[in-house]
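What you see is the complex with one protein chain gone and the rest in place.
All chains are identified by letter, namely A and B, in their written order; residue positions are counted from 1 within each chain.
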Amino acid sequence: MIEPASLSDFFTIFFASAMVILLGALYALLFAYARIRTVRWLMPLAYLSYAGLFVSTLVLAQAANLLSHPLWATVVGCMLLGYLLAPHGIWHLCVGTHARAETVPAKSS
Amino acid sequence: MSTDQWWASESFWRKTAIWVTGGSFVVLMLLTMDTISQISVGTTRVPAYSVINHRIEYKFDEQRRVQVPVIGAKEPLFGKELNEEEAEALVKLGKLTTQSKNCMNCHTLLGNGAYYAPDLTKAWLDQYWGTKEIREEQMLAFIKDPSDKLHNSMGRRMPKLDITDEEARGVVAFLKWMSSIDTNGFPYNFKSIEQEK
Partner (left out) sequence: MATPGICDSANLNGGQKLAVKYFIVAITLFGAQVLFGMLAGLQYLYPDFLYGVLDFSVNRMVHINALVVWMLYGFLGSVYWLLEEESQHEVVGLKLGNLIFWVLTAAVTVVVLVYLFVQIGPGKESSIWLINEGREYIEAPRWADIGIVVSVLVVFFNVAATFSKGRYTGIAGVLVLDMLALFGIYLAGMFYTTNISIDQYWWWWVIHLWVEATWEVMVACIMAYGLMKVLGVRRKIVETWLYIEVALMFGSGILGLGHHYFWIGTPEYWFSIGGFFSALEPIPLVAMVVHAVFDAGARHAKNSNHPTMAWLIAHAFGNFFGAGVWGFMHTLPQINLYTHGTQWSASHGHLAFFGAYATIIIAMFYLAVQKWRGDVWMSGELPGNGWKWKWSLGLLNLGMVGMTMSMLVSGYVQSQIERAIEGSSWIGYFAAQGHPWFVQGMWWRELFGVMFTLGFVLLVWDLMTIGRGEKRVLVPAALDE
């Protein structure tokens, strides 16, 4: 069911997992900031963060022997897709919920 | 922009929150029922208390790629074979003792607890006890009064916890039984005491 990590991969795993979460947040932050302030040049940086996340996830998957098992490979796939789409989804929700409740649209600020 | 998306409405998310919570909980309940049946005493994962009448080993399983407990030949604890009820009574005394002496706030059991003293999951199989012939006596003596037994370079000692003879035997029985639980390979790479003839 699982293939325990080997000692030499410990640091890689800790580091890559931390980077997954950090870059995930950085991507979300830059993405949201680029949209709200309409700063165009920030968006490529956001996707650069996601690219970093993508690589980190694969490094993590490799080090933790996730890809050799179909079930764990699926988890990796879900992570890659989920972290890509989550900020988009949440952004739409922000716009949707605020537009409903506020007389002044959010964009005007 | 449109101001009326259904997916952004309060009522949609209220319902979603309720359904997600309820759904997760129902799934958890179903899993719980299945798990409890698999970890009840007397199953392959959690053996009957009378397992203390047998030798317990911890061996590498080629298929699962981790070590698993293996129940071997008859080797009654303290040389006395117990029936199921007697075994349960003894292990129960041991478990109650570990709780009332607050073992878990220095040790870990199955990896849970505090980190000031060694994990007890496989304590029965630990090489610290020397050979299998003297193990039981060593354990009893240690549990009853560990305060004068220095065993590490830091000078960390277990205090004397007023454990009676019978309680100490119970604790050893509990530890032996716990070592037979299939913990999916935890602890990994454990080096067991020599038990072969």
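Rule of thumb we're sticking to: a residue touches a chain if its C-beta (ideal position, glycine included) is under 8 Å from a C-beta of that chain, and two chains touch if they have at least 3 such contacts.
Computed from a predicted model, the values in this text were never measured in an experiment.
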| item | value |
| --- | --- |
| On subunit A, residues whose C-beta touches the chain left out of the figure | 1-5, 7, 10, 13-14, 17-18, 20-22, 24-25, 28-29, 31-33, 36-37, 64-66, 71-72, 75, 78-79, 82-83, 86-87, 90-91, 93-95, 97-98, 100-102, 106, 109 |
| Where the missing chain touches subunit B, by residue | 8-10, 13-14, 16-17, 20-21, 24-25, 27-28, 31-32, 34-36, 38-41, 45-46, 49, 88, 91-106, 108-119, 121-123, 126-128, 147, 151-157, 159-164, 167, 170, 178, 181-191 |
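We take it that only the chains that are shown with their structure count from here on.
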| item | value |
| --- | --- |
| Rounded Å distance between subunit A and subunit B, as computed from the means of their C-alpha atoms | 37 |
| Of all residues in subunit A, those that touch subunit B in their complex | 1, 3-4, 92-93, 95-97, 99-100, 105 |
| Residue numbers on subunit B that touch subunit A, as the complex places them | 1-5, 7-9, 64-66, 184-185, 188 |
